[in-house]
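One structure is given below, represented as structure tokens, and several questions about it will come after.
Note that one protein chain is taken out, while the other chains of the complex remain in position.
Per-chain numbering from 1; labels A and B assigned in written order.
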Amino acid sequence: MRTLVRRLPTIRALVLCAAALATAASVGACRREERRFRESPPSATPSGVRVSALQPGTPMDTTHVRNPYENNAYAQSEGQRLYGWYNCAGCHANGGGGMGPPLMDDEWIYGSSPENIYATIIQGRPNGMPSFAGKIPTPQVWQLVTYVRSLSAQNSTGARSSRTEHMMMYPGSNSLQDPETPKNSFRPPASEMP
Amino acid sequence: MLQDGLRGALNQSVLEPAGPQAARAARLWWFAFIVATIVYLLTMGALWWAAHRARQRERRGEVAVGPESELRMTRGVTYATAATIVILLVFLVTDLSVGRTLSPVPSKHPLTIELTGHQWWWEASYADTSPHGRFTTANEIHVPVGQPVLFVLQAQDVIHSFWVPNLAGKKDLIPGYRQSMWFQADTAGLYRGQCAEFCGLQHAKMALHVVAEPASQYRQWVSQQRESAATPPDSVASRGREVFLTGQCAMCHSIEGTSAGSHAGPDLTHLASRRTIAAGTLPNTRGALAGWIVDPQRIKPGVRMPPNMLKPQDLDALLTYLQSLK
Partner (left out) sequence: MSETIAPTAAAVPLGPDDADIAELTRTYRSDANGLWAWVTSVDHKSIGKRYVATCFAWFLLAGINAVIMRMQLARPENHIVGPDRYNQLFTVHGTAMMFLFAVPVMTAMALYLVPLMVGTRDVAYPRLNAFGYWVFLIGGLFLFTGLYTNTGPDTGWFAYTPLSGPEYAPGKRVDVWAQVVTFTEIAGLVAAVEMIVTIFKMRAPGMSLNRIPLYVWSILVVSFMIVFAMPSVAMASTMMLAMDRLVATHFFNRAEGGDPLLWQHLFWFFGHPEVYIMFIPGLGFVSAIVETFTGRRIFAYPVMVLSLFITGFVAFGLWVHHMFTTPVPQLGRTLFTAASVLIAIPTGTQIFCWIATIWAGRPRYTTAMLFALGFIVVFTIGGLTGVMIASVPFDLQVHDTYFVVAHFHYVILGGVLFPLFGACYLYFPKITGRLMSETLGKWHFWLVFIGVNVTFFPMHQLGLDGMPRRVYTYLPEMGWGKLNLIATVGAVIIVSGVAVFLWNVLASARAGAIAGANPWGAPGLEWATSSPPPPWNFHPVPVVEGRAPLWEAGEELPVATGLATDKREIVITTALDAIPDSRHEHPGPSHWPLVMAIAIGVTFIGAVWTPWAYVIGFAMSGVAFAGWGWPRGTHPEDQVTDGILPRAEAR
């Protein structure tokens, strides 16, 4: 017991250190590790999203809607699953692009911020991107947004999973790319550029 | 809640076998149990006796045992060890012989079912020589009584394990592997099975039912399952089909005979013919179905089915349509 009393400062110091460490860790871990299953979708959905720098008249004030899942690991992996389930890969391949534009570069026709991507998925875009309004529930759209942004490393890499259990899912995986669809091959015609 | 539609189906006991596989395992258990009980009682008896004798000697004021007792001790330990070895060998031989008799499928052309594990439901495809004879269902497997059924097991995502305790032991469904197992149901009835390999958030609620029925009834069921979905009988159901096809449902589910063809979620072609929904979690009633469609995450947190915000009349129509899918 005497030794215990003598060690008290030591123990207190250790406890303090642990507490500081835990606080620091929880701040970072909170957003990344949370798993929210019963989510009512954010009330504000982006409506007046600007997709181009050019615009007539006085500058329009757009609403900025924060992606509720940005940097959340679970949402990102859900988005990854839905990307396959909803056949996004059918046009965009695994991010490298095919019939649709690639998603893992930084050239975004209609903007790469979360609300832009949200609007693109919900509204659809010319030349093939269908509108998913009413087809995908809002929380899942945000999960897809999170995943799509992770393809081009626009959100925290800490939340991203390194690979899937399939072939060729990630740039830099050792598998051969399909030679018919080299990366970044897609350029929309100049007339369609905003 | 489940009990009404499923009387008798909630018995998931290893010791109430309904087929040869489970029966052999249950017999093996009783054999092992009796032998183990005897061995345990003998060991504990020896321990008690040793303590008792030691105390007796102490009470009589004797000092520790003399060297002549070493021989008795040696003999005692040797006999006990020899008995252990004999018992274990008998057990081993019994066990291996049971294992060997159970391994091969006792039929050349058994009914074959391809079972695929998903997080967190079961997809069952009935094999057939003609493509028209094939059909897919989910979470409820019908088998004819008295016939061996071969299962080809595979997994779509993570490892699951197929286990219907009343019928047979379990076998894992491993992504990238195709394993097989067989069982046979000797008595008609409804048997419950549950995933037995930890597979994530809803491992606890990943169940399935096996319906063992007489051959004639089974054939009837098969021919019904091979049909495409029934056309909606009335305007409400037609409206429901429209809700299904234009809304979120068709993004994941398929219904034969309609344009819904996604295989991400369970096939719903004959949903109304099934006894349960949500992988054996809820009875297939209108109320449960409504609750499940609107807020599945309350019933199975983490499940892949998203909540569906439907207008009341849309939900009503959808339910009518789904319940018409006999």
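In this text, a contact is a pair of C-beta atoms (placed from the backbone, for glycine too) under 8 Å apart; a residue touches a chain by one contact, two chains touch by 3 or more.
Fair warning: this is a prediction, and the values are worked out from it, not measured in the lab.
Asks: Which residue from B:53, B:134, B:219 or B:286 sits in contact with the chain not drawn here?
Replies: The missing chain is touched by B:53.
Asks: Kindly state which of the options B:114, B:140 or B:197 is in contact with the chain not pictured.
Replies: Candidates B:114, B:140 or B:197; residue touching the omitted chain: B:197.
Asks: Among B:111, B:124 or B:158, choose the residue that contacts the chain missing from this document, as touch is defined above.
Replies: Final answer for the missing-chain contact: B:158.
Asks: By the contact criterion defined above, which parts of chain B meet the unshown chain? Give residue numbers in ascending order.
Replies: Its contact residues with the unshown chain are 1-3, 6, 10, 12-15, 21-22, 24-25, 28-29, 32-33, 36, 39-40, 43-44, 46-47, 49-51, 53-55, 57-58, 64-65, 69, 73-74, 76-77, 80-81, 84-85, 88, 91-92, 95-96, 98-100, 102-103, 119, 157-159, 161, 163, 165, 168-172, 174-177, 179, 192, 194-205, 281, 301-302.
Asks: If you put the missing chain back, which residues of chain A would it touch?
Replies: 1, 4, 6-7, 9-10, 13, 18, 21-22, 25-26, 29-30, 32-35, 37, 73-74, 76-77, 80, 158-159, 161-167, 170, 172-175
Here, only the chains that are shown with their structure count from here on.
Asks: Using CA atom averages as chain centres, what separation in Å is found between chain A and chain B?
Replies: Centres of chain A and chain B (C-alpha means) sit 38 Å apart.
Asks: Where on chain B is chain A touching in the complex?
Replies: 157, 175, 246-248, 251-252, 262, 264, 295, 297-298, 301-302, 304, 306-309
Asks: Can you name the residues of chain A that touch chain B in the complex?
Replies: Those in contact with chain B are residues 35, 37-38, 81, 85-86, 134-137, 139-140, 165.
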